[in-house]
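Notes for the one structure printed next.
Just one protein chain is left out here, and the rest sit where they should.
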Amino acid sequence: MNVRAASSIALLAAAALLGGCSWLPTIKPIQPWVKPYERERLADPIMKLSRDSLPEKHFEHVRDVREGARGATGVQGGGCGCN
Amino acid sequence: MSTSSPVRRAGAFLRLALCTSFAVIASTASPALAPATAAPDFTLNVMGGKNLHLKDQRGRVVMVNFWATWCGPCRQEMPQLNRLFEKYRASGFVLLGVNVDDDSSKAKEVASKLGVTFPVLLDTDKTVSKLYDLTTMPSTVIIDRDGKVRYIHRGYLTGYEDNYEKQIRELLK
Partner (left out) sequence: MSLWRRLLGLLGGLLGGLFAAGHARAVDLPEDKVEALIHSYSGGGVNAYGPAVLVRKSIFDKVSLSGSYYMDAVSNASIDVVTTASKYHEVRHEFGLSADYVYRDAQITLAALTSHEPDYTANSGSLDVTQEVFGGMSTIALGFTRGSDTVLKHGSPEFHDTASHWQYRLGLTQILTPRWLMSANFEALSDDGYLGSPYRVARVFGAAVPERNPRTRTGRAFKTRLVGDLGSRDAMHVEYRYYTDTWDIKAHTAEIGYSRYFGDSWLADTFIRYYTQKHALFYSDNAPSETVYVSRNRQLSTFYDAGIGAKLAYTVRKVPGRYDLKLNGTYEYTRYKFKDFTDVRTGSPYGYAASVIQVFLSATY
């Protein structure tokens, strides 16, 4: 119950700040501060969170079999942001 | 099957996060550059030449394409733009490729590899990109003979060049 309330409040606050929900009183929305033409370094493959899927899958399997902890391995983001 | 309470809580939390996150989609403000406004003037150095002023192009239909060597869709688009440039340059069409790389030597290399014949302008300190308030890479702005912005294209997908051609022909009349 507490987790639900806290997470709803946090998300609504984030939505208000980003100007998403029109019915919420919007605090002046924050503008993205990294422009698309400034993403040269982020577009480099060296900055990718996950570069080669097969080798990473192998590492994940080796660890899953031997270690008790599992999960939360990753999501892709960043990159050139084109299109 | 029975999902225990913490997992049910996690599922509900994720559902809430999902619904709210999609409300956040329309978060960025509308861009400053809008059709029917005068195209901001700029002066940039042409790769392998001297400076070029946008206002000197008055009387011609100008297409300003912002690109970078690290942007895949930009590289895909350039041969198409080159084709349009070669086809309509005699009718008063000029295409300016504004490159935003930090290192202009990379721009020279990629432009020659792609066989680009239209002028490539170097915007290494991003002044023109800021002036045109780019929200996407690549961005293509079509300016009419009176120096007014008529069409703004954000991004590139296969097929966009047909649209460009239609708009250029319309403005060349």
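General remarks:
Each chain carries a letter (A and B) given by its place in the written order, and its residues are counted from 1.
Keep this in mind: a contact is a pair of C-beta atoms (placed from the backbone, for glycine too) under 8 Å apart; a residue touches a chain by one contact, two chains touch by 3 or more.
The shown structure was predicted, so the numbers you read here are calculated from the model rather than taken from an experiment.
Note that the undisplayed chain, when the full complex is considered, contacts A, B.
With the whole complex as reference, residues 18, 31-34, 36, 38-42, 44, 46-47, 49, 52-55, 57-59, 61-63, 65-78, 81-83 of chain A touch the missing chain. Residues of chain B that touch the chain left out of the display are 1-4, 6-7, 10-11, 13-15, 17-19, 21-28, 69, 72-73, 75-76, 110, 113-114, 135-136, 154-155, 157-158.
One rule holds in what follows: only the chains that are shown with their structure count from here on.
If you average the Cα atoms of chain A and of chain B, the two centres end up 26 Å apart. Across the complex, chain A is touched by residues 9, 12-13, 16-17, 20-21, 23-29, 66, 68, 70-74, 100-102, 126, 129-130, 134-138, 155-157 of chain B. Chain A contributes residues 3-4, 7-8, 11-12, 14-15, 18-21, 29, 31-32, 35-40, 43-44, 80-83 to its touches with chain B in the complex.
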